[in-house]
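So that we are looking at the same thing, I have put the structure below in structure tokens.
Missing here: one protein chain of the complex. Every other protein chain is in place.
For subunit A:
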């Protein structure tokens, strides 16, 4: 007698005893038997088969409709089991992918890490929150010998892994030239060449590059199609949009970027952001740039790092808030 037949005999005996005596202890035994089925990889549909056999052998084949209903149940269980197996497999695969992406995200964090420089006359804050695990936004600071500060903020089209991979390319390219001695316009022109050669035809990157010279309080900058930031004029208590024209990186083989200069006064702020800040939505509508300004103004008395964190927290805490893209905000304040 094989194992299944032996199981069948035991099951039949238990079932008959239960039906004749109505004693719940037989139910408990049936439960124990089921548990042993799990450890031996016997599926639920097999139990239904055993049950059908037991009924046949106990009562003969007289319950025709009842027997067909069991057949029905059997098919339903087979389909369920197959779907369940598939589901478990996907769950495992998803878990593996997630862990792998987490490893990549950690690598990216190390790779793109930048230190906010300490410059006497400036107070600098920066926050970057990825939409998913990996960040397609990028910012970095570089400090020149003469108290000059270089700041880059960039946004790769799309989000997630492809965006993050392109971002790493920007980082490597920037590392390969001596940006402290280059003008914003030249930096963007060089990066454009790298990006144009190395990305798919539908990929592009937007970037803003600025340099602040503490000796002259001059801010020099150029933009490759990047979401415009703002200058807060303390004396007038007004925000001005930073107006810089230039095409995104990666579209034209050769291109030139205009360079602009403005004087930064005491207590002025330079505000740089990515469109994740303005593309986030509240209850299905987009947050307007005016709203972003309003919130930046509201917390303007905070030190720069707390300031950017508070602005993010403000939006994040709203009930109907939804981040749709990576979110990056940099605020540079002139203290003295």
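The definition used in the following text is that a contact is a pair of C-beta atoms (placed from the backbone, for glycine too) under 8 Å apart; a residue touches a chain by one contact, two chains touch by 3 or more; residues count from 1.
The rule we apply is simple: contacts and distances are computed from a predicted model.
Trainee: Given the options "Ribonucleoside-diphosphate reductase", "Anti-sigma factor antagonist", "Aspartate carbamoyltransferase" or "Amino acid ABC transporter permease", say which is the protein name UniProt records for the missing chain.
Mentor: "Anti-sigma factor antagonist"
Trainee: For the chain not shown, which residue from A:14, A:231 or A:248 touches it across the whole complex?
Mentor: A:248
Trainee: Would you indicate which residue among A:206, A:259 or A:328 is in contact with the undisplayed chain?
Mentor: Among A:206, A:259 or A:328, only A:206 touches the chain that is not shown.
Trainee: Name every residue on subunit A in touch with the hidden partner chain.
Mentor: For subunit A, the residues touching the absent chain are 155, 157-159, 201-204, 206, 224-228, 245-248, 251-252, 275, 279.
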